[in-house]
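Single-structure report; data block below.
Every protein chain of the complex appears in place save one, which is left out.
For clarity, chains are labelled A and B in written order, and residue numbers in each chain start from 1.
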Amino acid sequence: MKILRRKTYRLHILFLLLLLAMAHLGVARAEDQPPQLPSYFTATNADAQKPTWPDPTGGASGVWATPAGDSKGDVPSSLSPTDLYDRIAHNLFSINYVWALVAGFLVMFMQAGFMFVETGLCRAKNASHTSAMNFMIYPLGAFGFWVYGFAIGWGNWWNGPVPPGWYPSLGPGLSVLNGGIGIGAAIDAAGNATGAYTYGLLGTKGFFLSGAVNDVAVMVLFFFMMVFMDTTATIPTGAMAERWAWKNFCIYGLWISLPYCMYANWVWGGGWLAQGGINWGLGHGAVDFAGSGVVHAMGGVIALAGAMVIGARIGKYDSRGRPQAMPGHNVPMVVLGTFILAFGWFGFNPGSTLAGTDLRISFVVVNTMLASATSSIGAHLALSLKGLKPDPTMLCNGMLAGLVAITAPCAFVNPMGAAIIGFVAGVLVVFSVFFWEARGIDDPVGAISVHGVNGLWGVLSVGIFATGEYGAGWNGVVREEMVKLYGSDGVRGLLYGDFSQFIMQVIDCAVVAVFGFVMAYVWFKISDLITPIRVSEETELEGLDAPEMGTLGYPDFQLHPDQSGRRVA
Amino acid sequence: MKILRRKTYRLHILFLLLLLAMAHLGVARAEDQPPQLPSYFTATNADAQKPTWPDPTGGASGVWATPAGDSKGDVPSSLSPTDLYDRIAHNLFSINYVWALVAGFLVMFMQAGFMFVETGLCRAKNASHTSAMNFMIYPLGAFGFWVYGFAIGWGNWWNGPVPPGWYPSLGPGLSVLNGGIGIGAAIDAAGNATGAYTYGLLGTKGFFLSGAVNDVAVMVLFFFMMVFMDTTATIPTGAMAERWAWKNFCIYGLWISLPYCMYANWVWGGGWLAQGGINWGLGHGAVDFAGSGVVHAMGGVIALAGAMVIGARIGKYDSRGRPQAMPGHNVPMVVLGTFILAFGWFGFNPGSTLAGTDLRISFVVVNTMLASATSSIGAHLALSLKGLKPDPTMLCNGMLAGLVAITAPCAFVNPMGAAIIGFVAGVLVVFSVFFWEARGIDDPVGAISVHGVNGLWGVLSVGIFATGEYGAGWNGVVREEMVKLYGSDGVRGLLYGDFSQFIMQVIDCAVVAVFGFVMAYVWFKISDLITPIRVSEETELEGLDAPEMGTLGYPDFQLHPDQSGRRVA
Partner (left out) sequence: MKILRRKTYRLHILFLLLLLAMAHLGVARAEDQPPQLPSYFTATNADAQKPTWPDPTGGASGVWATPAGDSKGDVPSSLSPTDLYDRIAHNLFSINYVWALVAGFLVMFMQAGFMFVETGLCRAKNASHTSAMNFMIYPLGAFGFWVYGFAIGWGNWWNGPVPPGWYPSLGPGLSVLNGGIGIGAAIDAAGNATGAYTYGLLGTKGFFLSGAVNDVAVMVLFFFMMVFMDTTATIPTGAMAERWAWKNFCIYGLWISLPYCMYANWVWGGGWLAQGGINWGLGHGAVDFAGSGVVHAMGGVIALAGAMVIGARIGKYDSRGRPQAMPGHNVPMVVLGTFILAFGWFGFNPGSTLAGTDLRISFVVVNTMLASATSSIGAHLALSLKGLKPDPTMLCNGMLAGLVAITAPCAFVNPMGAAIIGFVAGVLVVFSVFFWEARGIDDPVGAISVHGVNGLWGVLSVGIFATGEYGAGWNGVVREEMVKLYGSDGVRGLLYGDFSQFIMQVIDCAVVAVFGFVMAYVWFKISDLITPIRVSEETELEGLDAPEMGTLGYPDFQLHPDQSGRRVA
């Protein structure tokens, strides 16, 4: 057994080494090339002192980055159009930095929301452990993302398919993200690899945010993408709560970047699913604006695999296999957590433009809000239909389900579409919770239903409700027949005339469900051999707080005997 | 009884149908007209492909909305002043979008603050119910606002009185909000209705955010105004807590947009109170920067009507009518809720510029903070004067009172004025709480005193302390004699030379108090016939959590017998 554990360790180290080796081999030629920038980024400022990329101060993105860089005094009346343009461009980049960073802060704060929702839905005897998992996943996830996640997810971002005339909203420094691995490498006239692939598989630049990506724009992208990853990372802590061993959880926290960033590369990093429009003529390729699939469905299917491997809590099913109620210990905590999540979602969704100058953000915000409203109402009606009272924790899961579902389509649908998507999500989550529970999958917080089921619904809904008003040229797709028909080729669901987009979304759903599930199932089985995934029966009955964390959640309060954190006599 | 309930339903449906019919009739001609825009909005970009309003991508508001719209590459050196101007204008709109949206997120988060303050101030046996009301009001309120509230409140926003040379900070798309109902319709030279009225009464455009208002700028306005409405909506849940039946609460949540948006139209939507300066020569008409009156006084008087109709909690008054203390069950919860509210207020007040490019926002922020500081200190001193200890929940109400009071004057006063307004509010709220309690009005959280009394004080204080430095041309008023005296005609209170503004503020106070109270009193009486407003005595004694919501707030904790959620033997 011990040997096996060591072997598994070795396997992991080997795997990582292999990855690193591939990285450095794969990008050798591409990195030698200076990034190819559109003409309107070069020479906007004739100052010979101006730095080039990577640019750690931002002085190369227009002027007025003070006190570093080109901070000479201006004589306004003598400025040329190019000088003025340079100052306008710097303002533009600054607006986008402020927007993306503030949005990222809100997403980071969602960790607190997950922590309160999940802890409130558990029993008091596990409050310390559940809140600690939701706390520690943030540092552990961030660490893994910094070491290798960002590189494999976004290391070849610059070579992904983009609309004609596109500019990077965070500035030209992103052009340093130009190293990756894929099938069918493109070469330029001189026979050098351009870094682009027909089927992108992985990025290979940016491990440890090393010098080669030492650029202000890269840092914005890193931060925004890191906090997204952490959302995925924290979802399984809910489904596996009240029985997950701390050590096993810790190594999971370092591993989660692997499946997340691989799949993220395929959809957001310019990989093969994003290229599905160009390669296979299926709509605009996989379209997932803010991550119903990349973030939530991925988290949900990992949660499902985890709940299956770890098994149900003691007492969840009676001797005849009938599920028993195990109510959360603190309803106001759950409600506050939900509000924090809904608040953070206003960073999650509109922030995904990475551009405050993309004014579509206002639609994203309104759609996000409306979907969360109608989904709460939908969950309420579904509970009534089932003859149940409006349990606040189910209403909260209703709101979260709507938020998850609208995450992929938020920029592409109109308010009416958003309201419908949300309403369906709210009904769906109620039935889904009972569905899994009846099948023996014990998910204390409903994470599989909220994030998994509704994540997939969100990805699908793009293929149904997208209006075509927004997303012209998305993933590099501009189809002449669409431009003729509609004036531009925006992302368009089957209700608005593009059935092929729906097909692509179905494929995307299948990929995330299968890939995420298999990766996670294998991981949880292997990691159980390294260090056991589940606490002892005695620890579980007593509550995990004292034996695992060394501290009770509520030492001063008297708990009911069966929830006291002490074994029932 | 059943027949009556059905009749009331029918009445409501009839009312809504009437409203819709009026909407479509009333605006028929005005809508046919393209919006009249100042010259500096038209033709800033010669691109014939450029969309017109409504504009769902933002591509018409300058360039650089990517990837949709006019995203062609620039050749900086060949750009004309008009091209440059177009890019500058797009940056300007973007800054204002980012500002207004982020501010709106903070306001939305205030829901969490209300939830924690109100739940913490109730007893543990009602924690699930109180937090659920404060949760569900957000979806219910948003739904009503989307269906009809925004349309009646802001549907004719473009035709309200504005300063000379004014531009809409969110871009020209707001010009589609040009349909309404009023008295004294203006006609243009060709004899067509312009959409403007001498006395504006209601807007009629934007029901369901339908296609006619499918514009990025409209979405910002919708979102910001929606979260404001929700603040009003949640105030009465505090005054009526621990006894309000869930179903009655739910239909209230759909109704609240009606009185709120009607009155909001009169003050903020260009209606007759805003026009009081132009029509009657009273200052700048009703001035309420961020809603001491529109949001807080309205919520407070509805709370008063609700508390009167629903009656006091069992046990609040002894057999001789003397009030009994019913302390809140969780002080840190109240404090956290208060901090969340104070945090959100930094969106509420400065966000009400709808413009980050209006640099007066910095005064708004400082005034808001100072008033909240002096009001907390004022409440502390008032408690000392009454010989009471510094009860943290009263200190919290003190801070909230100051925040409510500074909401109307925040942009128009100086820091010293803000400090005085806040201090008065802090003292006022303490005496007000005891005043209402002594009169048999049972308000578990002090909502009537915090929002009602101090909302009115805030509206009045504009008429006293406004310095005239800011608000030149507000509500379209520019008086030559004022410009001669002071250089410009800013909003000015009686201490700074404009007594007529004070009169207008008194009128505004009277309108909100009478209109809000009558609307709410009638509603609560009628709705009680549809479904009872109050839970049964048994439910109230047991606590509302199990019977109304089906779930206890704190099932794992041992509560004191009289607060246990079980009837005292």
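In the analysis below, a residue touches a chain if its C-beta (ideal position, glycine included) is under 8 Å from a C-beta of that chain, and two chains touch if they have at least 3 such contacts.
This structure is a prediction, so every number in the text was calculated from the model and none was measured.
K.L.:
Per the definition of touch given earlier, which of B:248, B:292 or B:338 contacts the omitted chain?
P.N.:
B:338
K.L.:
Among A:88, A:355 or A:491, which one is in touch with the chain left out?
P.N.:
Within the whole complex, the residue contacting the unshown chain is A:88.
K.L.:
So which bits of subunit A touch the chain we can't see?
P.N.:
56-58, 61, 64-69, 71-80, 84, 87-88, 90-91, 93-95, 97-98, 101-102, 104-105, 108-109, 111-112, 115-116, 119, 127-128, 131-132, 134-136, 138-140, 142-143, 146, 171, 208-209, 214, 216-217, 219-220, 222-223, 226, 246, 333, 545, 548-558
K.L.:
If the hidden chain were put back, which residues of subunit B would touch it?
P.N.:
38-40, 44, 80-82, 84-86, 88, 91-92, 95, 98-99, 102, 106, 123-125, 162-163, 165-167, 169, 327-332, 335-336, 338-340, 342-343, 346-347, 350, 355-363, 365-366, 369-370, 372-377, 380, 388-393, 395-396, 399, 414-416, 419, 469-474, 488, 490, 554, 557-560, 563
Assume only the chains that are shown with their structure count from here on.
K.L.:
Express in whole angstrom the distance between the two chain centres, defined as the mean CA positions of subunit A and subunit B.
P.N.:
Subunit A and subunit B have C-alpha centres separated by 34 Å.
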